[in-house]
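As you look at this complex, bear in mind that one protein chain is not there, while each of the others sits in place.
This part shows chain A:
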Amino acid sequence: MISRSGISVLRQARTQLRTAGPTPVASLSALARLLSSLAVLEQKDGKLNHGSLGAITAAKKLGGSITGFVAGGNIKGVAEEASKVSGIEKVISVDNSAYDKQLPENYAPLLVENIKKGGYTHIIMGHTAFGKSLMPRVAALLDVQQISDITAIEDEKTFVRPIYAGNAIATVESSDNIKIITIRGTAFAAAEAEGGSASMEDGVDSKAESTTEWVSENLAKSDRPDLATAGKVVSGGRGLKSKEEFDRIMLPLADALGAAVGASRAAVDSGYADNSLQVGQTGKVVAPQLYLCAGISGAIQHLAGMKDSKVIAAINKDADAPIFQVADVGLVGDLFDKVPELTEKLNK
C-alpha cells in the first residue's frame, strides 16, 4: 500500500520524467528511424512468390528498417532469394514444413511470436488469398484493428483504401501501436528482386498445432501470364454464350496479345470460365496496361476489379452498356465478328 504522500511523490516524479523526456519528434525522417516494418513474404514449393514483394515496396514508402519474413520446409533457398531483394535489411526465416500449406491456425501464432520478438511497428502483407485468411487472425491475436487492401500510404499511421467496391476512397488513421496492413497488389509494384544484401536470421518457431489440415488443391494450369500481375488482360462476359465459344473467341485473342484471361461473374457462374479468373469486387482486382473486354456490360462489381487499368477497351453490341462510360476505346458491335477480326489483324 502506498501512502498518500508516496503517491504525490510518484506523481511529481512522473511529471518531471515527462518534461525531461525526449522532445516530440518534429520531422518525418527522424520518425522513420523508429519505424520497423515486417514484410510477410509468400513462398510456394521452395520458390519465393515475387508478387508478394509489393509488401517491401509499401514498407519502403513508410521508411525505417525493413525485415522480410518467410516460413516453410527447406526455406534456406527462399530466404537467400529474399535477401537479395532491394531495400530489405534482414530476412527472418523459420524452417519447418508445417508452414508449407499456409494454414492460418499455425502460421498466425508463428507470426505473432516473431512480431513480439522483433518489436515491429508495421506488419505488411499482400491482400492475397493467404494474406486475407492470415492477417485478420494475427490482428485479433495482437488486439489490433487491421487495415485491409490499402492503395496508398500517407504517413506511418494514415492509409488510403477503397470501400464500397471502389466507389469511395477512405483515408483512415490508425491509433493501434502495431499497424497490420494488407496491400492491394496493383497499387504497390513488386520490389526489385536484385540489389539487396540482407542479413539472415532464424526466427522463433512457436510450433503451434493446427486443428485444420490441408487436403488437396486444384489449381487451374495455364501457360498464359498470371491474371493479377499481367500487363494485358482480355476478359469475357455473359455475351460469349458458352464455354466453347469463350475458349474459341477469347483464348486466341489472349494469345495474340500475350495477355492473361479474365472473366465477369456472369461468365464464371455460367461455367464459361474458371472461378479463379473472375475479375471484380469479390474476385481479382487487376490494373494492367490494357484491359480489353468483350461481352461485359460493366456492373459496379465488375468495374471494382478493373477500373484502375491504364487503358480500357470494350467490345459490346449494346451501345448503352455502362462499360462504355469507362472505356477509353469502345467498339459497338457483335463480339462474334469483331473479336476474331481483331485477333486476325493483331496476328498480322
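Everything that follows uses one rule, which is that a residue touches a chain if its C-beta (ideal position, glycine included) is under 8 Å from a C-beta of that chain, and two chains touch if they have at least 3 such contacts; residues count from 1.
Going forward, contacts and distances are computed from a predicted model.
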Report the protein name recorded by UniProt for the chain absent from the figure; options are "Ribonuclease H2 subunit B", "Probable electron transfer flavoprotein subunit beta", "tRNA (adenine(58)-N(1))-methyltransferase catalytic subunit TRMT61A" or "3-methyl-2-oxobutanoate dehydrogenase (2-methylpropanoyl-transferring)".
"Probable electron transfer flavoprotein subunit beta"
With respect to the chain omitted from the figure, which of A:167, A:199 or A:242 is a touching residue?
A:167
Sole residue of A:158, A:197 or A:242 that reaches the chain not shown, by the stated touch rule:
A:158
Looking at the whole complex, which of A:98, A:125 or A:144 touches the chain that is not displayed?
A:144
What is the set of chain A residues that contact the non-displayed chain in the whole complex?
103-105, 108, 128-130, 132-141, 143-149, 158, 162-176, 210-220, 226, 228, 232, 257, 265, 269, 274-276, 281-282, 284, 289-290, 300-301, 307, 310-313, 315, 324-333, 338, 341-342, 345-346
